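Below: one structure, written as structure tokens.
What you see is the complex with one protein chain gone and the rest in place.
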Amino acid sequence: MKNICESIIIENTQLTKDYWKLKLEAPTIAKNAKPGQFIEIYFNNSVKIFPRPFSIAGIDENNLVLIYKIVGSQTKKMTSWKTGEQHRILGPLGNFFQINNIGTNVLVGGGVGTAPMIFLRSHLISKGLEPKYFSGARNDLEYFPEEVKNSQLFISTDDGSKGFKGNVVQHLEKEIQNFKQPINIYSCGPKKMMEALKKLGQKYKIKVQLSMETLMACGMGLCQGCAIKTYSKNGEDKISLVCKDGPIFKAEEINFHG
Amino acid sequence: MKNICESIIIENTQLTKDYWKLKLEAPTIAKNAKPGQFIEIYFNNSVKIFPRPFSIAGIDENNLVLIYKIVGSQTKKMTSWKTGEQHRILGPLGNFFQINNIGTNVLVGGGVGTAPMIFLRSHLISKGLEPKYFSGARNDLEYFPEEVKNSQLFISTDDGSKGFKGNVVQHLEKEIQNFKQPINIYSCGPKKMMEALKKLGQKYKIKVQLSMETLMACGMGLCQGCAIKTYSKNGEDKISLVCKDGPIFKAEEINFHG
Amino acid sequence: MVDLTIKISDKIELQNPIMTASGTFGYGDELSTVINTNLYGGIVSKSLSLEPRIGNPPPRIVETPSGMINSIGLANIGLSRFLDEKAKYFQNYNGKIIINIAGKQDDEFYTILKKLDKIEWVHGFEINVSCPNVKEGGIQFGTDPEFMFKLIQPMRDLTDKFLMVKLSPNVTDIAQMAEKVQLAGCDAVSMINTLYGAAIDIYSGKPKINTVVGGLSGPAIKPVAIANVIKTYKAVDIPIVGIGGITTGEDVIEFLLAGASAVELGTVHFFNPNAVDEILQFLVSYCKKMNIKRLRDITGKAKI
Partner (left out) sequence: MVDLTIKISDKIELQNPIMTASGTFGYGDELSTVINTNLYGGIVSKSLSLEPRIGNPPPRIVETPSGMINSIGLANIGLSRFLDEKAKYFQNYNGKIIINIAGKQDDEFYTILKKLDKIEWVHGFEINVSCPNVKEGGIQFGTDPEFMFKLIQPMRDLTDKFLMVKLSPNVTDIAQMAEKVQLAGCDAVSMINTLYGAAIDIYSGKPKINTVVGGLSGPAIKPVAIANVIKTYKAVDIPIVGIGGITTGEDVIEFLLAGASAVELGTVHFFNPNAVDEILQFLVSYCKKMNIKRLRDITGKAKI
């Protein structure tokens, strides 16, 4: 059940050059949130009027954990938020990842796509499952989920400054034959990466779930602004709303050429 | 000479419930400023686009001292400014008080009108003159210039909670016969008070200089937005720009019925 | 006790002057789990067409200073699905329900109107004339007074329910358009729909909105809306429903003083879904402070 509340900042700390971690007290949202879902953060009296969507990166009792990257004015503003301040948020929003209990769960996160993967991973582990985590980035200045146990963590960078040299999907393809079938892929990251994962899924007949990003106005199905091109079950062109029909889609639903 | 600069916050402290003192490093402006002049403070990337005008309340070497009252969004925002931050300002702007070296100089300040009076008073004292200072307010929650030597300070409140009970102009009229002629009045404050001072000036044939306030856009004669109704020397209706022709006007110039 | 009830013509009385603006509140039920949607005086539906429309391709929205541009393209589920899926929610809804209709030709408007006239829980209609007429080469119904008059005049014979026409501000003289609405026997006029607006991505060179030019809404356009309401209030006797950038209770009072009988909240829903609650609280405290017994009495009372 969606809830609007004045959340209280518990912690707001810098992780790397551009990445920050924000912990917010929001009991009702924390209670209901599932991996893959997101919240909207509201900015009072701002020249930029839209709230900003952020994936839930974890739940810590009554608190939500977010991981955000500074990319523009509002994420920049967030870095000045102090413990104890109140900020209005709405959540949990959108659908969530469908979890498979057998075989291998493979998480693929790139850049800020790391956030929902961290939440999903804790969730899988709490269910006794042992997911493989592929984390890719341009270089070692990006944020990597350090807490993940090394044996299950597969890091890659485009420039080889950390882990495997190459992109995360190449990395995954290299490892995939070692994983127990059936394999389930869950991913969030740049469009290019997700498109490559869709192809990989087709090639190996693997189910792939993707978390999509678009500009959003309302975050809850009011404005129809967050449309993306998709395919219906029988392959017809369709339009879906990321905030309501997503953000999680089956890879085969996404029309990357829209 | 007007100057735009990134001033550095030296101090920002609360004086009373709604009044704050802001000290800004701005050497070029500090060097040129005269009592009665003001600065514009710019607010970056704000829904409210105009800068805000503030009288210079004093000069402390390279620094400007302002006294501001919280009345709306931007003055509220200013209270969160921290020492070391940079904020863009423009000044010194407008004309200034014309000082008389003989007789009695009487300063009359009400509310935020206190700011330019404090600067003017220090200036007069530095010239060896001993101004009388009348400070009026609705009640004792307002800000009063405490530093002023008691014998020269005449405080009044509408409700009698501090000093003389009644308005500041009544207070002045009660005292005026004790002052050495010629008397010169300098004032800044609410319209009602300044209109009463104009009448007092006419009654006692005293020269009165008034600092006027209006909404301003540019603060330097570009927009012609800060117009007020005035009279020309031969009594004809005129329009003057507060930021350029003022903020200081001779009382007889002001058309209070416009 | 402050009386917030208002009438928009004799046909519709609302418990308060706050309605939702078409296309900014989904179908009316989306927010019902987040806020108390019964707080509104009325709900104006998303623009409905006869058949479902998937709307325009992405990107459909972009932020602009204190505003946004949209080009949703009247995406909607179509009349039949609307009636099937939403009837239950609306039958139990407290406030008034006004259906916004958008057709691509005259007949489409009339067919929808005739069908909905028979539906009990539909209290009235808002006619969206800001859509292009496909038959006439895509000219907007809402930019030429005679053209619009020809579209709306027959509507009066099709329904006795509350009938309101929503006007576009992208015309030289909105008051002249409103006069035609009055002449056609409609009960009220609502204004403003979005202004034309566009934005271009300077790195890709691509328009930020699929249709290049979209509709500008939000706080940025409030002064335009107020000016239009002031002009129209002088020109017509039928009630005006004010729309455009309303964010706070202060804004609502401003529209009423300018001449509006009621208002619609639009873009504000995206950045403050709870606005209706805060606005109603303000309206009550304003009336108390200003010693106003009936809020409706301030309509058009600006000292102009």
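Just so it is clear, A, B and C label the chains in written order, and each chain counts residues from 1 on its own.
FYI, a residue touches a chain if its C-beta (ideal position, glycine included) is under 8 Å from a C-beta of that chain, and two chains touch if they have at least 3 such contacts.
Since we're looking at a predicted model, the values are computed, not measured.
Among C:Leu216, C:Val241, C:Val263 or C:Val276, the one in contact with the hidden chain is C:Leu216.
Touch with the chain omitted from the figure is made, among C:Ile8, C:Leu195, C:Ile243 or C:Leu265, by C:Leu195.
Within the complete assembly, C:Ile226 is the residue of C:Leu14, C:Ile226 or C:Ile240 that touches the hidden chain.
Looking at subunit C, the residues touching the absent chain are 64-67, 69, 143-144, 170-173, 195-200, 202-207, 212-213, 216, 218-224, 226-228, 230-231, 245, 250, 253-254, 257-258, 286, 290, 301-304. Across the interface with the omitted chain, subunit B contributes residues 1-4, 42-43, 47-51, 90, 214-215, 217-218, 220-229, 238-239, 258.
Here is the rule we use: only the chains that are shown with their structure count from here on.
Compare each chain's C-alpha centroid with the centroid of every protein C-alpha atom shown, and the nearest one belongs to C. Using mean Cα coordinates as chain centres, the one most removed from subunit A is B.
In this assembly, the C-alpha centroid of subunit A lies 55 Å from the C-alpha centroid of subunit B. Averaged C-alpha coordinates put the centre of subunit B at 47 Å from the centre of subunit C. If each chain is reduced to the centroid of its CA atoms, subunit A and subunit C end up 36 Å from each other. Counting partner chains per residue, subunit C has residues 66, 219 touching two or more of them.
Residue positions of subunit A with contacts to 2 or more other chains are 47.
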